[in-house]
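One chain of protein is taken out of this complex; the other chains stay put.
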Amino acid sequence: MNLQAEIPLDYMIVLSTIVFFVGLMGVIIRRNLITMLMGIELMLNAVNINFVAFNHYLFPHRLEGHFFALIVMAIAAAEAAIAIALIINIYRQFATVSVDDVDELKY
Amino acid sequence: MTGPKIIFFILSGAIVVFSILSISSRRILRAAIFLLFVLVAMAGLYYMMNFQFLAAVQLILYAGGIVVLIIFSILLTSQIDSKLDLPKKGHLLSGAITAIGGIMLSAMTILQFTFQPARLAPVDTDMRSIGLQLLDTGVHGYALPFEVISILLLAALVGSIFIAQKNKT
Partner (left out) sequence: MDFSYTILILLLPVALFFIIGLLGSKMNPKVSGMIGTSGLFIITLLSYVTAFNYFTHRTGEVFQSIEVFQFVWLPFTDRLVIHLGILLDPLSVMMLVVITTVSLMVHIYSLGYMKGEVGFARYYAFLSFFTFSMLGLVVATNIFQMYIFWELVGVSSYLLIGFYYERPSAVAAAKKAFIVTRFADLGFLIGILLLSFYTNTFDFIALTDLNGPAIAQSSGVVFLGMSVTTWAMLLIFMGGAGKSAMFPLHIWLPDAMEGPTPVSALIHAATMVVAGVYLVARLFPIYHFSAPGALEVIAYIGSFTSLFAAVIACTQLDIKRVLAYSTLSQIGYMMVALGVSGYGSEAGLGYMASLFHLFTHAFFKALLFLGAGSVIHAVHSNLMTEMGGLRKHMPITHITFLVACLTISGIPPLSGFFSKDEILVAAFEHHKLIFAVQWIVAGITAFYMFRLYFTIFWNSNPQYNHVPHESPPTMTIPLVILALASVFSGFVPFHDLVTSDGRALITEFHWIVAIPSVLVGMVGISFAAVLYYKKNSKPETVAKGLKAFYTMAYQKFYIDEVYLFVTHKVIFQFISRPIAWFDRHIVDGAMNLIGNTTVFFSGSIKKMQSGQMQEYIWYFTSGVLLLTLLIFYLN
């Protein structure tokens, strides 16, 4: 399947940009720790699209982007595991997962 | 309008719509499900680009692992029928401005630039070549990052158990 002729690289990158900023906005506007985590996952995936798209379009003779995406996924998995452990711990301490209510150390 | 193009637009449309829905939905469980849709659509995108292995990993790891983890934590920490608070006006505005501005700026830059597609013959992306390269110690081998990632995952595993365990004495 000759994708290069059908869809330009620009489309892919614009798509990843949109997903990235949507994820960023999710992180910014939501006060719930779990939704923030979801925003972060979106951003990571947007980056993955970039890696894969560049690999496929510009350096098809290598697999660098591919492996980077793999590593990012592994890290995302580790990050999600840790984050969820933290969230559960916080919930146990404060009975909430809203960042506004977790302000023990503020000021 | 060719087949791949149609599939691409369907997939990318799904990605954009569901990602926006996943951050704007006030029901957190639904948000997680929308996220799952986004991730699955991305796996389709990878598949389109000939990275079957990556698409599989995406499905297994994200859809099967992380989203399930997130749903678990949601079930552990929230009432199922509770709605998220509406975001504050100021936060919504500033976040929207940043996001839209960022998208505009980036898109402008990207569209102005003309990429020169490579004319080189693509390499095989089957499991065999990926596995060989992943465990290769040569110039383009990924044995060291692979091992480092495995250690990182182990550490994350132990760390998250330690953090989440109930009675720390």
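Going in written order, the chains are labelled A and B, and every chain counts its residues from 1.
Everything that follows uses one rule, which is that contacts are C-beta pairs under 8 Å (C-beta built on N, C-alpha and C of every residue); 3 or more make two chains touch, one makes a residue touch a chain.
The structure presented is a predicted model; accordingly, all values stated were derived computationally and were not measured.
The chain not shown here is touched by just one of B:I10, B:L105 or B:L154, and that residue is B:L105.
The missing chain lies against chain B, touching residues 91, 94-95, 98, 101-102, 105. Residues of chain A that touch the chain left out of view are 24, 27-31, 36, 99-100, 103, 105-107.
Methods note: only the chains that are shown with their structure count from here on.
The mean-CA centres of chain A and chain B are about 5 angstrom from one another, to the nearest whole unit. Interface of chain A with chain B (complex): residues 1, 3-4, 6-11, 13-15, 17-26, 28-32, 34-35, 37-39, 41-42, 45, 48-49, 52-53, 56-64, 66-67, 69-71, 73-82, 84-89, 91-92, 97-98. Contact residues of chain B toward chain A in the complex are 2, 4-5, 8, 12, 15-16, 19-20, 22-23, 28, 31-32, 35, 38-39, 42, 45-46, 48-51, 54, 57-58, 61-62, 65-66, 69-70, 72-74, 76-78, 84-85, 87, 91-92, 94-96, 98-100, 102-103, 106-107, 110-111, 115-118, 120-123, 125, 129-130, 133-134, 140, 142, 145, 149, 152-153, 155-157, 159-161, 163-164, 166.
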